[in-house]
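Left out: one protein chain. Kept in place: all the others.
Labels run A, B, C and D following the written order; every chain starts at residue 1.
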Amino acid sequence: MIPCKPKVAFYWCASCGGCEEAVVDLAEAILDVVAKVDIVFWPVAMDFKRKDIESMAAGSITATFLNGSIRTSEQEEMAHLLRSKSQLLVALGSCSHLGGIPGLANLFDRTSILREVYIQPPSTVNTGGTLPQAHYQDNGHSLELPVFHETVRSLDQVVDVDYYIPGCPPTPKTFAAALQTLLSHQLPEKGSVLAPDCALCDECPRKDTKPEKPVFSEFKRPQQMLVDEQKCLLAQGFLCMGPATRAGCEALCVRGNMPCTGCYGPTSRVRDQGAKILSCLAALLESKDEQEIDRVLGTIPDPVGTFYRYALPGSLLRRKKLDGVPQAPLAPR
Amino acid sequence: MPDQNQEAPPSISQGGNAQASNVSVRTHITIDPITRLEGHGKIEIFLDDAGAVQRAYFQVPELRGFEKFVQGRPAEEMPQITSRICGVCPTAHHMAATKALDDLYKVDPPPAAKMIRELIYSTFIAEDHALHFYFLGGPDFVVGPNAPAADRNVLGVIAKVGIETGKKVITMRRRLRELVALAGGKAAHPVFGLPGGVAKHITSEAQKQFQEVADEAVDFAQFTLQLFEEVVLKNSDYVSLILSDAYTHRTYYMGMVDSQNRVNFYDGLIRVVTPEGKEWKKFASQKYLEHIAEHVEPWSYVKFCYLKSVGWKGFTEGEGSGIYSVAPLARLNASDGMATPLAQKAYDAFFSTLGGKPVHHTLANHWARLVELLYAAERMKELAADPELTDDNIRVLPTEKPKEGIGIVEAPRGTLIHHYQTDENGLIEKANLIVATQNNAARIAMSVEKAAKKLISGANVPEGVLNQIEMAFRAYDPCNGCATHSLPGSMPLLVRVRNQSGNTLTTLRRDCNGSVHRD
Amino acid sequence: MLNRDPRASEISQDRFEPRIVAFFCNWCTYLAADLAGTSRLKYAPNIRVVRLMCSGRVDPQFVLDAFAHGADGVFIGGCHPGDCHYQEGNYKALRRYRLLKRVLKDMGIEEERFRLEWISAAEADRVRSAINQMVEKVRELGPLNLQVKDAPKASTEEVCV
Amino acid sequence: MRYAYYPGCSLRGTGRSYEESLLAVFRALDVEIDEIDDWNCCGATTYMSVDELTSYALASRNMALAERGHSEIIAPCAACYLVLNKTQHYIREYPSIKIVVTRALETIGLEYHDRIRVRHPLDVLLNDVKPENIAAKVKVPLNGLKFAPYYGCQIVRPYSTFDDQRDPTSMERLLEACGAKAVHYPLKTLCCGGSQKGTLPEVGLDLVHYLLKEAQKNGAEVVATVCPLCQFNLESFQKEAGERHDETSLPVLYFTQLMALALGAPAHTIGLQRGFVPIEPLLTTKEIAYA
Partner (left out) sequence: MPEIPSVSGPEDVRIGVYVCHCGTNIAGTVDVKALASYAACLPHVAVSREYKYMCSDPGQALIEVDIAEHDLNRIVVASCSPLLHEATFRRVLARAGLNPFLLQMVNIREHVSWVHSDRKTATEKAKDLVRAAVRRVSLHKPLEKRRVPINPSVLVVGGGIAGIHAALKLADAGKQVYLVEREPTIGGHMAMFDKTFPTLDCAACILTPKMTAVGSHPNIKLYTYSEVVKVDGYVGNYKVRIKHKPRYVNEDLCIGCQECITACVYKEGKTPDEFNLGLSKRKPIYLAFPQAVPQKVVIDRDTCIEFKSGKCKKTCIEACGERLAIDFKQKETFEEIEIGAIILATGFKTFAPERNPSCGYGQYPNVYTSLEVERLINASGPTGGEVILRDGKRPTSVGIIHCIGSRDANSNRWCSKVCCMYSLKLAHLIKEHTGAEVFNFYIDMRTPGKGYEEFYDRLLDEGVHFVRGRVADVSDWAVHPSEEGKLVIRAEDTLAGFVRRIPVDMVVLSVGLEPQTDAQDVRRLFNISCSSEGWFLERHPKLAPVSTFTEGIYIAGACQGPKDIPDSVAQAGAAAAEALALIDAQSVELEPYTAAILEQDCSGCKSCIPLCPYQAITFVDEKKKAYINEVLCKGCGTCVAGCPSGSIQQNFFEDDQIFEEIEGVLAYA
């Protein structure tokens, strides 16, 4: 697409580094990649103090792969900067795509998180109730920390995102394929998720073992029952997110004999992964009696944590309602 | 939430900086691996008027709050949720969580399950240690601390040891990770851990693969030790660097040991030795709260661990300070040997060369890591050879009502503690997580300050300084907030020397390809 | 002396006026609402009806989308159990409703903001009373203010911490 | 469960026998009650005709008091029972009344949450205690004593909360459990003339006569009532009415008196001695071995 070798950059925000590992997992193939592009920085480009990045020409980076969600002021600022410097901004991995597992923090408010981490743990000795400060004077030495935001956000809730590579982490195969697509001469439609667009069942090795008419009278937790290594997990009563989750990982977790937890996110036709699996599973209950219905649904111990394992910030509601704190300017009525 | 205004850090902005420099009457150097917050050390160095380093701070500016948001989640999901704390050592968290579940549900996995767990774990350790040596820490030595930074990376290593070896390294890592995926579902964030066992049994085909790779892994480990000996130990400059006071701290050491006090990653008692190397305490996982405490500093998001009964005495070393260290060097110091023959040899060589136990030289971590690499490979081989491995009885179903569970393993970067309390339904009510690098945080902070004090004086900062200070904390293979590593040579660094009014006098900048600019 | 004026529930200026999105099935509740009209029953004007063929068509996404775009309450109206024009669509709605209610609770949204009612084509008055009740309840709860979707990308309100 | 108990004025006046016998029955059947502390007039009769709102306020005060610690309130007097029901009905139906009542109660620091259920002894005995259990506890069977079940106007009209409006049968079911026998009595809910006595005495007297004569014609040996006013009216004007038409002589008792008797309460403790038409002869002829 560009005469000289495209310049590719990696950056990460609130993530675990697993996505970068996924890149390393290209293993030998990494050498081919290196041949095709200039990795101008990995994991980060030149020393980019604000002013340095600002001094870069807009769009001087061909594509930035950014993983991790946005939780701190610094991450937010960097996202904006990189956006302005990159022709393409690609959200890499569940965290920047949908918020990821750390996005579950949106079920709590920042204060309770800080207290939980720095004051309440049994092993923590902190009688003074000290909490990390964004700006602190240690006998005259002024020290700074980035601001810890109230809410975890996916990348596209902070800046415009051109493409998404799903997964926690994306499999090397997914990543390589995505890279291929981006290097190809016809770019997909803006906003595309660079992975297959049907649900995981499509490529699940156990697809054929699913009954014609799956219905539920109880949901099982893995420690309650031995898991058959051949049979469809939903058919066994284990809550598998496969039907509501984008394909592309080749059902790794299922091959590991555990249910899919949904890290590739929803398909392009779905706006809220959790709502969809909820709709699907609930409708497939057998009972017509309200109490029985509640009993069966009660065997799903943690609906939000299960249905939105990777996608809470990217969901329609984004986070738990904060008491008293308006999440958006009050709408005129 | 009005009270947030006190606790809450205001947004970092130019204004904030300006304010900072106004109140700061001293010259202020920032060595900042910059905005890559995840697992990043940020180093603040303050010079006095004479230009001598007065204080250096090692800051971790990252927090995600796992302890809070796991509340309400089903305990059995913890192995998968907590593995997201770190994508580099997910298997360590996965394993610690899984062991915590055994304890929570009071179930003892069947023999095969235990073997599978330890096999996967050893494979993971081998892979992770290899990664660190070749991709991260090793280059400092293999290529040389003072070599142009551009060469100090995996490609540099490959150049130095030859493309064949290079490929060998990459292939080895891939095959090890493929094995983790084969048995555990995924290499990054595996899914095999369940209370009372593992999700999937090992087929005889899989066992064969493990056996093959294990053999190669042992050779590979020996080869790597060889390499280390030739490139590092045979180079007196390196040795003196390792032994130099700049990289030396006399602290307590902690590690997990088996019944014969030999290093064990998967299971055993926690052993702590004094700076003199005497056994100070040996305790079971469930007792960790009696011995380990965490200290909070307002200027870092990481908590600093110390020995409870010795107490927090600030960033000071010696018998009187509760600060201790974990990770390879600490494990070797805290143990009486290795459980496998070849590793035991390497162990002896290690201590005899470095003048007996305990070894206080931070940089010796690299060597210790290779000793462990060999052990992990040998352990793989043992387990892979065991006929019981393929037994398909791999689960014990819990019957007890869950309440509380603690699980501890040795992560590559040190002792890792998961502690959960749940309701009757097994939903997490409270979780306490002490991740490997927290144990080291205090010592890393000291190392950095010490190095800075040794190496910097006045406004003119020699180029070598940057990497050497970097080496000080890279030796720990730090995974702050247990996130990730920084790649050598590509770690952009900045030293800015400001005068009293906060204006920059000179800036020293090194970009990713290692070239250093002065502007 | 007795206030029997049905317009008691009509709205005034100063009060908080909740926005309630309703999903009515084409065969029962929507007809009942039409009948309420032809019968000139008066009820609170805070409701906005979206017509669907069956309560079984109500995708939980619709409910969340409504809340996310500023609805203070969501109301689903379907045929009585056993009366579904499509045999069992309303049971599917019921099952989804029960689970979605839990999710909303976990997301901090008060139970009373989400309501499912069985209203047959003949029960015009049920439409009136159910809507009035819900409007009153939600008015007591106050605004939900969950307009996340339209929130500015660079959300500053969070940095206020 | 313990019930709140609201006697009302009649049961402490002309209706003493009603309360005495009722409590005896409750004791015998282990129905646990707590009398409302500091109860006031239910708001019936005069109040209701002079100022409705005030009587709702009065009634709701009693219920507000009862709500503290109780979910059900027993009102034995037909008038009280009606007013409490009516008050609840109006408070639910008409916001304006609710507001007035709420304000009224506020001034004395009370709040009515509309959480209490108003019960009549007939209802409680029939549906909570249940006839079969009563039959089991009968000590003195009433040996087919023939009674005319007379309910009067207020128990089932307009609120038929526990029995049919036009053909109530709860009393029959209870007393037959005690061994008595109901006679055909189409007048069971006819007006007793109580209120007419003040204004059109002769109308009142006629009604009294029809009620008694019809009972006698159908073979009743006693008239069983549930309302202090009916009981008072039928009994005290029986003679006078007889003078206008042909004479009747029927004991008029509270259904609770008959039940208490059957459950073994001594006659004098349940006001049987007070009757204008002496009951003893009848009981003797029926060989009812009362204490």
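Criterion: a residue touches a chain if its C-beta (ideal position, glycine included) is under 8 Å from a C-beta of that chain, and two chains touch if they have at least 3 such contacts.
All values reported here derive from a predicted model rather than from experimental measurement.
Novice: For the chain that is not shown, enumerate the shown chains it touches in the whole assembly.
Specialist: When the entire complex is considered, the left-out chain reaches A, C, D.
Novice: May I ask which residue of A:H149, A:R255, A:R271 or A:K320 touches the chain that does not appear here?
Specialist: A:R271
Novice: Quickly run down the residues of subunit C that touch the omitted chain.
Specialist: 7, 10-11, 17, 19, 21, 26-28, 30-31, 33-34, 36-38, 40-43, 45, 48-54, 56-62, 65-66, 69-71, 82-83, 85-89, 92, 96, 120-123, 128, 149
Novice: For subunit D, which residues touch the unseen chain?
Specialist: 164-167, 184, 186-187, 210, 214, 217
Novice: Could you pull out which residues of subunit A are in touch with the chain that's been left out?
Specialist: Contact residues on subunit A toward the absent chain are 98, 154, 156, 161, 190-191, 197-202, 207-208, 210-215, 242-244, 246-247, 266-267, 269-271, 276-277, 279-280, 283-284, 314, 331-333.
To be clear about the criterion, only the chains that are shown with their structure count from here on.
Novice: Could you work out which chain's C-alpha centre is the most distant one from the centre of subunit B?
Specialist: Chain centre farthest from subunit B's centre: D.
Novice: Quick check for you: compute each chain's CA centroid and the global CA centroid, then name the chain with the smallest gap between them.
Specialist: A
Novice: Could you work out how far the Cα centre of subunit B sits from that of subunit C, in whole Å?
Specialist: One centre to the other, that is 54 Å.
Novice: Just how far, in Å, is the C-alpha centre of subunit C from the one of subunit A?
Specialist: 32
Novice: By the touch rule stated above, which residues of subunit C touch at least two different other chains?
Specialist: 106, 159-161
Novice: If a residue has to touch 2 or more other chains to count, which residues of subunit A qualify?
Specialist: As it turns out, subunit A has residues touching two or more other chains at 73, 107, 110, 147-148.
Novice: Show which residues of subunit A lie in contact with subunit C when the two form their complex.
Specialist: Within the complex, subunit A contacts subunit C at residues 73, 76, 80, 107, 110, 147-151, 153, 157-160, 270-272, 274-276, 278-279, 281-283, 285, 288, 290, 293-294, 297, 300, 303-304, 307, 315-323, 326-331, 333.
Novice: Taking the touch rule as given, give the residues of subunit C at its contact with subunit A in the complex, in rising order.
Specialist: On the subunit C side, the touching residues are 16-17, 19, 56, 59-61, 63-65, 67-68, 70, 81, 88, 91-92, 94-96, 98-100, 102-103, 106-109, 143-151, 153-155, 157-161.
Novice: Could you list, by residue number, the parts of subunit A that touch subunit B in their complex?
Specialist: Within the complex, subunit A contacts subunit B at residues 11-22, 24-25, 27-28, 30, 40-50, 68, 71-75, 77-78, 100-102, 104-105, 107-114, 116-118, 120-126, 130-138, 140-148, 168-169, 221-227, 229, 252-253, 255-258, 261, 301-302, 305-306, 309, 324-325.
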